[in-house]
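Before we start, here is the structure in question, set down as structure tokens.
A single protein chain has been omitted from the complex, and every remaining protein chain is retained in its original position.
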């Protein structure tokens, strides 16, 4: 039998707390799950530093990737006898779903920012490079790996397949909302996925939603909205991200200044030099990063050791709201006061904006690449969701940025003993009562 | 105000997927959660290698420790106005609950086995040693740390307090059953905790259960029974434990043989030499262990690199049932056949027995230290649970050991090309059709 | 001990699927639950005819009333030590919560419409009249029944107490959203009540919400919005209500015309004559109404017997959208065509508007009586919710009415055999392709 048609003797199931069971029948899928590249996702948390805010959020990208696969499997199962659906695309969809996050690195958000990397690029590299995953995909038929990569990259010519994997209501989003809600324990993130799956219809170039399912989709959009503000943009998580970013910044700076490390940043050097290759990237995971941070607590450099100690022991920065339009003067003053006290403002007085984070809860049309949600009306017409739903209209397209100013309160409190006045002045400015 | 009576301005809550919210009001508890020793529990998984079987089981001991604290907090809340309950013991109970697992190391089960360590010993060391936790506890009053340690150690003179923290139906068990069930996603592990908490009654020297709650307790005991056989003793998890144990064995052996490591086992050396101190122990966590394993994939030693690669990439051993009474001859034969093929049976043909694992689902009287469950009858009498409940009686006290023989099927399959006959003979024996 | 301070020996608990347990400690509450007036609520469904659409929705008002009581109990428990809260109002709140729906009759919506009654009026009557409930309340202290009635009636001078029982985010709404969601099985209706309870603060004249809880409240408002459109206004339920209303209309008409009933409408006669007294009202429940409907299936009058048979056997009317602005001509034509076919349009061609139903998902200020939700900002200011939340703003204050035209498709299909042309013409008009 051709490898692509090979089935396991018995359906294998993974017990999954979100979808109850993940079912695998295809040999190809089973083999892909077994690759080192895919197993590596077990060592990368789905929500980065969010576990420091919501202690339950310790789940990995491995978890999520299986979930996305399972949702696509169920969608396709419903499509079986539908017009416009070609069963030949089944395996392509399943593989793209399973592998869509393969290129994520440890604490992707901060890491990519500092090193100017892009996990989507690495997903492509892993699928197309010299990897076990690539060899398995190419066994399906030569060129299959490229097809999978194209679907994930949204450049594949089959737009219907692409929209299954990435659109405003794709399997990716449906899995992570439910999964992140389950593991954090928040009560947002629930919607009636079974109903949404039942009202999904394949048409020529996209998946659309029967209009009778509009309210279920509204509920999904609202879940997303709530999850963004309650979980993904949580200011405490962003405090941890700030520290993380500053650690990478500092290490890079020290390396470039010729600082003598007790533990050399071996795993990172090729990234500093922009010479990293695929294997360098694959060697990274969160265990490795943690190991360095733990060791660097003992470095001579006070800033590096302090930041690492903060990250490891969760001694995070505190924050106040920051309005860039009104507070620039305060900011300049604060910077100077921090310098006066020998606290480097570059590392210890940091503005973070939520819009830096992947914000997409519903913006039809924007970005070009991300398909809006279309409703299929009883008369066969297509209508864009936000034209039909007042609720969605209300929250779509608005870019709401939230800025916060992060600083180490504990450090200021310690400094109070020596320099009470300056600290009091700082606190007054931070709480909006002083200076300006 | 005395430190022990200090309250936070507002109750702090942790969102918890199992108990919905964990509530902290006491400054002491808040400070203990913030210590490096307690934060370290975030880097140690509650269920060790179980995540390789149930992918959801990625939750940490930090999670569980908060949960146990919360349950004890609720129990005590119910006890407030009861006879026999002394509100002065409140903080002692809460601290003991929070810290009872503080001494767990990375992959405790295998690690402790190889290095002959005991996490309970380390819990004592951390609470009584030169640590932030100790300093906080001693601020409550001098000697308080020792009291907390005694409660956890079950040697404290107040037996009622001890039984809250460790008995056959303590907060520890109630938390882990529900938590492990939640994160693995299995349907066992549910019982009506709210009802159990309501029928708990403090008496002089223990916590007992009003007899009207017997069925809820039966349900709890059955949950435990099911969780043991379905989750905790799962043969795939044990396969990962076997590999883990063999890695530690091998590293120790190599170190003692003077092998030249590419990456020296720095963090482990004091353990090899039995000279470890508290700080050595605290420096360990699962990130560190993962780092070594990842690096050791590239060691010269074939056994070490192979075992590490297996662990990292989840290429586990397969298993067959093993009956020590009937299969000793087969075992001897297999050992020889493995040697013939140059596969070291010491590392690649391993018998594992479930009774090695903490098996305690209900054994009244055994162990001395673990209090059986007593029912409080309407007439005030106490009756031991298994005398009243047929269900509990049926499953208690029976030591059911399950033996399995683990081996690397992939390796044998590869070897088939060269030495088909030997491999076939091995397979026949493993599947009970050959030799004997 | 004064009756009002009397406690039960042990807390009594009711197992409740929504709140897990309902706890009763006060003798007064226990006694009120035992009255015939309160037990009568077991025979009145919470959602009237909704069970004909969602088969799970068979729960009674008894259920819901206990739930509202339990929520208020929990809120008050949180208020215990708060400024502005007077523990003396505890029992008043609990009684008002428990009894707030006491005056509901069978299928209130249709029944009240036809007979021009008002369940709120009857709640007052029962509490203040010659009933067991009244006697119990007056044992608390003379005048207490009047106070309870005033709170329910929103005329009590203590506005804080009133707002606990009736406001845009009161215990009533919080219970029914969760309860109706649970029993119907829909996925809407979830929100984090525990968090909302924790951010509720009593101030002088109302309960407000700490602004940090805004998102939880948004989620609650959205749940309400979804429940209205998905459950409460469901067109199939409205079809059953249409039939119900028409049965009452017909019986009244027949009675007034001197029709000779096989089974006289004894229980209803005082209502026809507008001479009903409290006991007549209390004698009604849904079992009684069902009994009559069942018997009236065998009446001579074809319209009455047909409508009753439809209700009992769930042979409901079908519906099409009806736009009063565009379809008046069609309506006139249809009326005539129905008459031509000897189908009385008064009973068989009915326009129903959702705005007839209790539509209140969020209208600050409107109605005067229903308090809007106020957020308590960190600086102590109060802000009305819809000014702070874009989502709430989007859905508030808009009166969205939905009209449908109901008709008996089965009857038309039967008539087709005789008069195909007329039926075809009717169907064309109904589906918007004919006449106008």
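Letters A, B and C mark the chains as written, and numbering starts fresh at 1 in each.
Definition applied: contacts are C-beta pairs under 8 Å (C-beta built on N, C-alpha and C of every residue); 3 or more make two chains touch, one makes a residue touch a chain.
Small disclaimer: the values here were computed from a predicted structure and weren't measured.
Student: For the chain left off this view, which of C:257, C:313, C:342 or C:379 is in contact with it?
Tutor: The single option touching the absent chain is C:313.
Student: Quick one: say which of C:17, C:143 or C:324 touches the chain that got left out.
Tutor: C:17
Student: Which residue from B:14, B:38, B:191 or B:338 sits in contact with the chain not drawn here?
Tutor: Candidates B:14, B:38, B:191 or B:338; residue touching the omitted chain: B:191.
Student: Suppose we count only contacts with the excluded chain; which residues of chain C make the list?
Tutor: Touching the chain left out of view, chain C contributes residues 14-18, 20, 34-36, 39, 42-43, 51, 54-56, 58-60, 62-63, 66, 182-186, 283, 285-288, 290-291, 294, 312-315.
Student: What does the interface between chain B and the hidden chain look like in terms of residue numbers?
Tutor: Contact residues on chain B toward the absent chain are 186-188, 190-192, 195, 215, 218-219, 222, 225-226, 229-230, 390-391, 393-395, 398.
Student: Hey, which chain A residues sit against the chain that's not shown?
Tutor: Chain A touches the missing chain through residues 13, 20-21, 194, 198.
Please note the rule applied: only the chains that are shown with their structure count from here on.
Student: Taking touch as defined above, what minimum step count separates chain A and chain C?
Tutor: 1
Student: Going by average Cα coordinates, which chain is farthest removed from chain B?
Tutor: C
Student: Distance from the CA centroid of chain A to that of chain C, rounded to the nearest Å?
Tutor: 44
Student: Cα centroid separation between chain B and chain C, in whole Å?
Tutor: From the centre of chain B to the centre of chain C is 52 Å.
Student: Per the centroid of Cα atoms for each chain, what is the distance between chain A and chain B, given in Å?
Tutor: 31
Student: Among the residues of chain B, which ones contact at least 2 other chains?
Tutor: Residues 20 of chain B touch two or more partner chains.
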